[in-house]
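Missing here: one protein chain of the complex. Every other protein chain is in place.
Right, chain A next:
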Amino acid sequence: MAADANATGVDERRSSARQTQSDDVDAAESADDRLLEVENLRTVFHTERETIRAVDGVSFGIEEGETLGLVGESGSGKSVTARSIMGLVDDPGELLPGSSVRFDGRELTDLTEKGYESVRGSGIAMVFQDPLSTLNPVYTVGNQIEEALSLHRGLSGIDATEKAIELLEDVGIPDAARRVSEYPHEFSGGMRQRAVIAMALACDPDVLVCDEPTTALDVTIQAQILELLSDLQAEHGLSILFITHDMGVIAEVADRVAVMYAGEIVEQAPVVELYENPRHPYTRGLLRSIPSTQQGAERLETIAGEVPTPNKAATDCRFAPRCPEAFDACEEVHPVPVPVEEGAEDHTAACLLYPEDEPRKAAVDRHAAAGDEDSPESAGSTGGDSR
């Protein structure tokens, strides 16, 4: 089939781009050769009434030069995942014991605030959704980039200014020599986001965490920023964690995609595979409810109900109440990510329907067994579940 051939072509291109495995990674310490490895991340927020499990057992990794798309609806925990990686979770939030974020083989979750500062910026940098709230309105754009340069690279004075101008030019800001002494309010939305990206790049990071970087922008400006990010990635060999709710943007930027629902990753696959062959009922519903993919359809398909707020350790499938394919076991067994079929190690789904080629009963038992291994620890560590 023509479409298939096309898909493989793209796949090859993508994977060959990814073959630049790093030798710098300290292989002895790192479980495998991924630059950023998140394992069993659980971030909870304690409120008076309950404990919100915003991120509940999320695991993924990003290789060098790769873009991982993290997609989900509001409240699914994507932004909290990003903030957890950056060490930006404050009281009343905390990372539960057992959560692990490894960067370049180094565990970040037990770093002190001081230790984290050296990672932020120079190792992992973050671009937030709203550039206006990232930039300080009372300092010039140049000041703010220079601040990052002096903190992490020890540059100051004219050197820092020159470097700042160079960075602004790199991110495509025209007339950078004048722009560097302007204030954020004098920049347009797209220019501000460019300035924020320049700031993030100031310390030459290896990983860029982008949290909805184009959501506040118009489509023509969004196209400019996406183009810029992909140019910068090619130039600097950046790994990017790209968070968005827009399935169109994800299709364009990501090499692999992880779909989040209610604090968990429900499906993870290479981008072409995910769009052509979505397995988890939630991913399917999500893709079907996008207007442009159903030209001529009279009515849009919807997913009934709304995203729940997880406040207890999961003992069932959190999507079951909205799932068109739910069966009895879905309310009793908490699914874990498993390969969708034998041999499909890079395509996982957390759903009792999978592995598809296993008898249903055996598949359910497999999920149940994996869940039991997990549960004593997670149940114990959620002491805050009381009202």
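In this section, contacts are C-beta pairs under 8 Å (C-beta built on N, C-alpha and C of every residue); 3 or more make two chains touch, one makes a residue touch a chain; residues count from 1.
By definition in this document, contacts and distances are computed from a predicted model.
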Chain not present in the shown complex, as UniProt names it (candidates "Iron-dependent repressor", "Peptide/nickel transport system ATP-binding protein", "Branched-chain amino acid ABC transporter permease" or "siroheme decarboxylase"): "Peptide/nickel transport system ATP-binding protein"
Selected residue (touches chain absent from view) among A:Met247, A:Ala262, A:Ala314 or A:Leu353: A:Met247
Sole contact to the chain not displayed, among A:Val138, A:Ile158 or A:Val219: A:Val219
Residue among A:Leu286, A:Cys317, A:Val333 or A:Val364 that touches the chain left out of view: A:Leu286
Residue of A:Met86, A:Val101 or A:Ile303 touching the missing chain in the full complex: A:Ile303
Residue numbers in chain A that touch the chain omitted from display: 3, 6-7, 10, 73-74, 174-175, 177-178, 181-182, 186, 188-191, 218-224, 226-227, 245-252, 254, 271-272, 275-276, 285-287, 289-295, 297-303, 306-307
